[in-house]
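Worksheet: the structure to be examined is printed underneath.
Only a single protein chain was left out; the remaining protein chains are all shown in position.
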Amino acid sequence: MINKVVANAQEAIQGIEDNMTLMLGGFGLCGIPENCISALVEANITGLTCISNNAGVDDFGLGLLLRKKQIKKMISSYVGENAEFEHQMLSGDLEVDLIPQGSLAERCRAGGAGIPAFFTPAGYGTEIAEGKEVRVFNGKPHILESALTANYAIVKAWKGDRAGNLIYKGTAMNFNPPMAMAGKITIAEVEELVEPGALDPNFIHTPGIFVQRIFRGEIFEKRIEQRTITK
Amino acid sequence: MINKVVANAQEAIQGIEDNMTLMLGGFGLCGIPENCISALVEANITGLTCISNNAGVDDFGLGLLLRKKQIKKMISSYVGENAEFEHQMLSGDLEVDLIPQGSLAERCRAGGAGIPAFFTPAGYGTEIAEGKEVRVFNGKPHILESALTANYAIVKAWKGDRAGNLIYKGTAMNFNPPMAMAGKITIAEVEELVEPGALDPNFIHTPGIFVQRIFRGEIFEKRIEQRTITK
Amino acid sequence: MLDKDGIAKRIAQELQDGWYVNLGIGIPTLVANYIPKGISVEFQSENGLLGMGPFPTEEEVDADLINAGKQTVTTLPGASIFDSSTSFAMIRGQHVQLTVLGAMEVADDGDIANWKIPGKMVKGMGGAMDLVASAENIIVAMMHTNRAGKSKLLRECTLPITGIKCVKKVVTNLAVLDITPEGFRLVERAPSISVEDIKNATEGRLVVEGDIPEMKI
Partner (left out) sequence: MLDKDGIAKRIAQELQDGWYVNLGIGIPTLVANYIPKGISVEFQSENGLLGMGPFPTEEEVDADLINAGKQTVTTLPGASIFDSSTSFAMIRGQHVQLTVLGAMEVADDGDIANWKIPGKMVKGMGGAMDLVASAENIIVAMMHTNRAGKSKLLRECTLPITGIKCVKKVVTNLAVLDITPEGFRLVERAPSISVEDIKNATEGRLVVEGDIPEMKI
């Protein structure tokens, strides 16, 4: 068993430097690596390119990095719900690359899977296709999309073992598995850190081979964006 | 909940006709759909193109279909361990298309995922690359491979529910999940058929959306090719 | 004229037994409340959930279980959860039989614009571009005209488009229309709405053949 455990978020983010590219798992505020985001804020690393489906809200998630102007560029599919984001984007302080959500997920998986490019129909005929190769398969036009990788991928899981095997809970899974594959170094923060053998090998969502560092996160606030209730 | 249950293998294979293309899960004899293979033998459907990593052994697995000359073409990565296969191939009765194992798996996934083609380094510079587009990414040559789909995909799982959700056991998983995605109609035979809700939604290997028919297999012989033992 | 729930009810009549359905944010979400008796459908949420159930009770609320609109939800028996790449594999691979989504504009050739207004803050397309590029059966749920009274059913979209020639059917507060090579074909009128009303509210090519029945909802 290869031991991947580090002490905490501060140790986990060692090596992340200004101007690097990071992937961060999560959908909205669900399944985001809260502890590493806090550590990045604290470490004041700047000029970051962040690949993440969303950009958090003003005072939580990636919004915390935005507020301190640590992010140079966001690569996302949906960035609403964030006034600070809007302000920085309109003022030109923040570059934004918007990507269809499925293409974003698949480009991350491709990056992890050694597939440098693939064809998808998503975005054909739209401004997303500008400058991209178009090819018709089975009578349907597709565009060529390239793989995404990152210096570091930072994911959040429910449980993990010391070998880096991860399982997720509910829809907090979302972008975490494909991004875990695509980091040159992948950091996982988990709610419970268990011994190898405690997780059933048949039901591992992210095999440990994709994870280089793992730690138990201290705090998981798990803020809810839209608390919808059946009375 | 959408009910996918059919009574048995005979009912499951209804609609499979001569000259169709089938995908069959399994690696060697591990995780193969034994019951559907028997039903196909019984139904004497011929001219089949079978996409399967291996071709069984003389008297088990796809070897049973080969013996009755029901297979016109095999699309596989490794076809050793089968004298009947060798005989038919050398006599020209059987067409064989050999594909690198990783490309085979990825081409099935791509077929299920609506990705008509992708680049891979596997096979570049070899006879596998003949006639295929070559493109260099990051200084490394890759070849363009296309998606595979099938009229029917036939997979074997450990447990499944009436909605078609599947879980696999051990390395009997292998090609079953990507092939389950790639069938126009996907048939799953399972050892245990359970009620919806009995399987934890967090740990479904193949979501039911990919499965159109499911049944509990009567017999699972699970023959072992290489019984290796530590004394 | 229909209200939002009326539009949702009419779209719900299009559901067929055994279908997997992706519902967008807004009016489409309401469709789940009106599934016809006797049929089973499953809802896919593109963040990674099949078999989505109703909103949770206070006790059931789980921050780790949300839908694509970021609302807390529940799962039904037979549900499954998966990652985003698998979720869009389902969508791109055409395993989802019906997509219902809102739009700012629809053109009479099936083009749709629903993600971006030049000059305004761009929030992003989310999963909409993958959905419209992939789905075989797309129904748009929207008001027939915008707040300024201008038609949203056009000859050509004026806004940046989300996908081309993909919409199959439009259900508005005024009518049900199919997209055909000749343009919008009027299929049904909303209660108390005349063909003339619909003609007046439709800028794109409109085909009206024979008697146009009133919707039954």
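Every chain is named by a letter (A, B and C) in the order it is written, and numbering of its residues begins at 1.
Throughout what follows, contacts are C-beta pairs under 8 Å (C-beta built on N, C-alpha and C of every residue); 3 or more make two chains touch, one makes a residue touch a chain.
Worth saying up front: this structure is predicted, and the values here are computed from it rather than measured.
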item	value
Touching partners, among the displayed chains, of the absent chain	A, B
Hidden partner chain, touching residue among B:C36, B:A122, B:A163 or B:I214	B:A122
Option touching the unshown chain, where B:N35, B:Q70, B:S103 or B:N202 are the choices	B:S103
Touching residues (missing chain, whole complex) on subunit A	1-3, 109, 111-115, 161-163, 165, 181, 195-197, 201-202, 204, 207-210
Residue ranges of subunit B at the interface with the undisplayed chain	27-31, 53, 76-80, 86, 89-90, 96, 98, 100-106, 108-109, 120-128, 158, 169-178, 205, 222-231
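Criterion: only the chains that are shown with their structure count from here on.
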item	value
Computed distance of Cα centres, subunit B from subunit A, in Å	32
Residues of subunit A touching at least two other chains	106, 120-121, 169-170, 173
Set of subunit C residues in contact with two or more other chains	81-82, 88-89, 91-92, 134
